[in-house]
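Removed from the display is one protein chain of the complex; every other protein chain stays in position.
Here is subunit A:
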Amino acid sequence: MTRIQLYEEAMCCSTGVCGPNPDDELVELSAALDQLEDEFEGAEISRANMQHNIDEFLNTEEIYDLVEANGPEILPITTVDGDIVAKEEYLSYDELAAELRGNQPQEA
């Protein structure tokens, strides 16, 4: 099983469909995550944004330290099984898929 966790800035709604214009990046990301969950049985994907899931930030030392040091500009952060694989930007569908594929055989 591979666990992908996203840490995101405070936002109204993570799907991007909110406000006068949809947020393309978030729309794409949401679709990508949905699809990855369908395609990779062992994938567990969850998202935490600062507004709704502040506890995830407070309880994860590495993330806490990064945000404290750099401010929320460091977000979004993507972790795969706890390792940070991206900062300040979202990974694309292809990149996330590659992470999941790469993690399928057991890695240390």
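The rule is simple: a residue touches a chain if its C-beta (ideal position, glycine included) is under 8 Å from a C-beta of that chain, and two chains touch if they have at least 3 such contacts; residues count from 1.
The rule we apply is simple: contacts and distances are computed from a predicted model.
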item: Complex member absent from the view - protein name from UniProt, among "(NiFe)-hydrogenase-3-type complex Eha, membrane protein EhaH", "Glutamyl-tRNA(Gln) amidotransferase subunit A", "4Fe-4S dicluster domain-containing protein" or "Arsenic-transporting ATPase"; value: "Arsenic-transporting ATPase"
item: Touching residues (missing chain, whole complex) on subunit A; value: 9-15, 17-25, 27-28, 30-32, 34-35, 47, 49-55, 57-58, 64, 67-68, 71-73, 75, 93-94, 97
